[in-house]
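Some chains omitted; the rest stay in position.
A, B and C label the chains in the order they appear, each numbered from 1.
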Amino acid sequence: MSTDKRLELGKKTLAQVDGTAADSVMAALQGIAPDVGKYIFEFAFGDIYNRTGLDFKQREMITITSLLTQGDTAAQLKVHIQAALNVGWTKNEIIETFIQCLPYVGFPKVLNAVNTAKQVFAKN
Amino acid sequence: MSTDKRLELGKKTLAQVDGTAADSVMAALQGIAPDVGKYIFEFAFGDIYNRTGLDFKQREMITITSLLTQGDTAAQLKVHIQAALNVGWTKNEIIETFIQCLPYVGFPKVLNAVNTAKQVFAKN
Amino acid sequence: MSTDKRLELGKKTLAQVDGTAADSVMAALQGIAPDVGKYIFEFAFGDIYNRTGLDFKQREMITITSLLTQGDTAAQLKVHIQAALNVGWTKNEIIETFIQCLPYVGFPKVLNAVNTAKQVFAKN
C-alpha cells in the first residue's frame, strides 16, 4: 500500500471511530508538528486500527485501558471515551472498564479516568 | 455479603478464570504476606471479577492491557495471559491486543509482553 | 465481618483520617461511579487503614510518598496532604517527606508535590 493510501485510509478510519472528537487535537498539530498528525493517521489509524483479529469496540476498550493505566493522558482519554461511545459501548460499560483496572492500578488512576469520563458523558 | 462469603466466592472465581496459573503466586504469599493473598481473593476476584456489566473475556483483555502498559509486571502478565487463554481468547487475539497498544505505549512495552506471551504459549 | 460493617467502618475511618477533605471526591463519584466510592470506603479505609502494625500517621506518610512517586495524582495528594496534617504531621515534616524522595524520583515529581502542598497549606 502506498503512503498516500495509508494516509487516506487512516483519515477515514479515524473519522469513523472518533467522529469529530479528535478534530481539535489534529488542528492543534497543524501549525507546529503536522507530521505527528500524519503518523496518527497513517500508523495508528491506517495500520493498526484496520488490522483484522479484533473489532473497533475491542480496540477502543484496549485504548482507554492503556490511557488510564499510563496516567497524564486526560486529553487523549477524552477523545477515546467519546470514541468508545461512538463505536457502541454504553457509559456503564466504560465505567466498568475503569473499575476492572482497580486491582491492577489502584484508586488514583481510576478516579482520574472517572473524572474525565464525567466531562465527556455530560455532552452525550 | 460476609467476609467469609467474599473469600469463598473469590477463590471459586480465581480458580475459574486463572485455573492453576496463580497457584504458585498464592503459595509464595503464604509464609510472608498471607493477607495480600486474601485481598486478591476477596477484592480482586470476589468483588471486582464478579461484577456484572462485562464478562470474564472482556475483563481479562482489560487486565492484560493494564499489565502491559504499566510495565515491570512479567510475573503477573504470565498468570493473566494464561487466564486469557482459559476464558477463550486465542493466541492471535492476545497478540493483537498487544499490537493495539503500540500507538499508545510504543514498542518496548509491547516487545516485553510478546516475550512473556511466548513463554506462556509454549506450554499451551 | 459483613459488607455492611466494612462500609460503616470505612466511612468512620475515612472521616477520622481525612476529615472533610475527601467529601468532594466522594460526592463527585455519586452520579457516575458510586461503587468506586464504596470500594474506597470498604477496601481502602475499612480493610487497609484499620489494620494493626502501623498507625494512621505512618500510613499517611506512606500514602503521600506513593502518590508523589507515581505522578499525575495532584487531586489525591491534596486530600492526603490534608489528611497528613489531620493525623498530626507538621507542614515541615510533610515537606521533609517529599525531600527524602529526591534521590529516588528526581526533582520534577518533588516540585509537583511541593506545589500541591502549597495550596493545601494555605488553608491550614
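Heads up, the rule we're going with is that a residue touches a chain if its C-beta (ideal position, glycine included) is under 8 Å from a C-beta of that chain, and two chains touch if they have at least 3 such contacts.
What you see is a predicted model; the values in this text were computed from it and never measured.
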Practice task
Fill in the total copies of the single sequence across the complete complex, 3 being in place.
Solution key: 6
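What we mean here is this: only the chains that are shown with their structure count from here on.
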Exercise for the section: Work out the mean Cα position per chain and let me know which chain is farthest from chain B. Expected result: C
Problem - Fitted rotation between chain A and its twin chain C in degrees, CA, nearest 5 - result: 120
Completion exercise
chain B and chain C have mean C-alpha positions lying a whole-number Å distance apart equal to 28
Practice task
Averaging only over C-alpha atoms, locate the centres of chain A and chain C and give their separation in whole Å.
Solution key: 30
Handout entry: Averaged-CA centre spacing for the pair chain B and chain A, given as whole angstrom
Key = 23
Completion exercise
Going by residue number, chain A touches two or more other chains at 99, 102
Fill in the blank from the handout: Per the touch rule, the chain B residues reaching chain C in their complex are 1-3, 6, 35, 39, 43, 47, 51
Fill in the blank from the handout: Given the complex, residues on chain A that touch chain C span 71-72, 95, 98-99, 102, 107-112, 114-115, 117-118, 121
Handout entry: chain A-facing residues of chain C, complex
Key = 25, 28-29, 31-33, 35-36, 39-40, 44, 67, 70-73, 75-76
